[in-house]
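Note that one protein chain of the assembly has been removed; the remaining protein chains are unaltered in position.
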């Protein structure tokens, strides 16, 4: 079973710029995280962009959708900022078929000691192997169909609607 | 969906005893790891024992099987040492039915910076939600039916047989 | 030998606010860091403020100076943002005497895995025990008299002038 992993950035991959005192993107940490988890799945990783999902445009989503469509794999995990993860999931649901696509992210950057990133990566890679075709969001240990989830910004977690 | 989490120890929960310079068990770190992963699943955690799986006896396995049988939940994750995880999985398969039971562990203790524990926890909690009744081993991002897996001790990973 | 530890915030104690996606101050991590370092010195810790040193005013510096002056200890370490650490050191030098005062900070927040905080804490606590009365800045493993140091913002380190 081959799985495709698309990286789009989000809090998952943010880093601290010590010269400016701000958060920014450098390279993705996905390969390092998969090594840490001793993941032995047959994965193909591709970085599509490294942006905060609040900055995502229709153009960016079109790029993600096109890459999902043309990928040879029919099981895809996408790391994404949590703020507009549901929007992107909805966008993809309307344009893909025959593929199991799971979007995941992190509330705390992986580079911070107390990140949920590794846990979510384990979750999403497991869900993508067992769920039937469709678009899903995987956060907080759960998996939601794209049209039955929203981000509760006050609590900082994803809930069923 | 309620999930039961049984802790039996294994490398997952080992700690370094600085006074003796040896590895030992204290309390389980599962609650801490679930908080880190921001897991919002409805989980019931129970520590059954804290031992190295090389020291597990038939008596210990009987205890695990009995607890699985009497648990009200029909979805169960068991943290376990990797050395005899397959043996315990086989033992349980012969004694349980109607429940999805996933065994997982870690090659490096959670307390060590470079642990696969959090990743495996995310994986197993995802698999237990989607797999049909049966006994499984979840390691290295994969999930194996109890009778189709073994630990490759040389490589330090689990493979399909 | 009693040592006083004054906390003023700075990058040392910044945390990631997962709901806003920004950096902020909560409680100081100094006690936790001292426990980690297994520090057995006779220390008295007091949080004076938790601010970014770019936001420090004359009023804040006056508070720091007054607390240093009235402290019963004559050996004092102050955790401080790196951006205006030298300004505060100069301010204190003009107002204190008979005390060994060492300012230190961190380029990366302690809460991030790759922080220099713990190393700098060890350094400054050692320097404060051996240096003669005066005001110093301790960063990058070195110790500088207050009037012979500046922050090289481009390189992100402290150098002798």
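Letters A, B and C mark the chains in the order given here, with residues in each chain numbered from 1 onward.
FYI, a residue touches a chain if its C-beta (ideal position, glycine included) is under 8 Å from a C-beta of that chain, and two chains touch if they have at least 3 such contacts.
All values derive from a computational prediction rather than experimental measurement.
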*Which chains here would be touched by the one that got left out?*
B, C
*Of C:23, C:90 or C:118, which residue touches the hidden chain?*
C:118
*Since one chain isn't shown, list which residues of subunit B touch it in the complete complex.*
11, 16, 18-19, 21, 23, 52, 83, 107-109, 111-114, 153-154, 156
*What residues on subunit C make contact with the chain left out of this view?*
33-34, 36-41, 107, 114-116, 118-127, 129-131, 138-143, 156-157
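Operating definition for what follows: only the chains that are shown with their structure count from here on.
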*Give me the ID of the chain with the smallest distance between its Cα centroid and the all-protein Cα centroid.*
A
*Rounding to the nearest 5 degrees, give the angle of the rotation that lays the CA atoms of subunit A over those of subunit C.*
180
_Counting only Cα atoms for the centres, state how far subunit A is from subunit B in Å._
26
*asked:* Can you work out the whole-Å distance between the CA centroids of subunit A and subunit C?
replied: 38
*For subunit B and subunit C, what's the span in angstrom between their mean Cα positions?*
44
*Find every residue in subunit B that makes contact with two or more other chains and list them.*
none
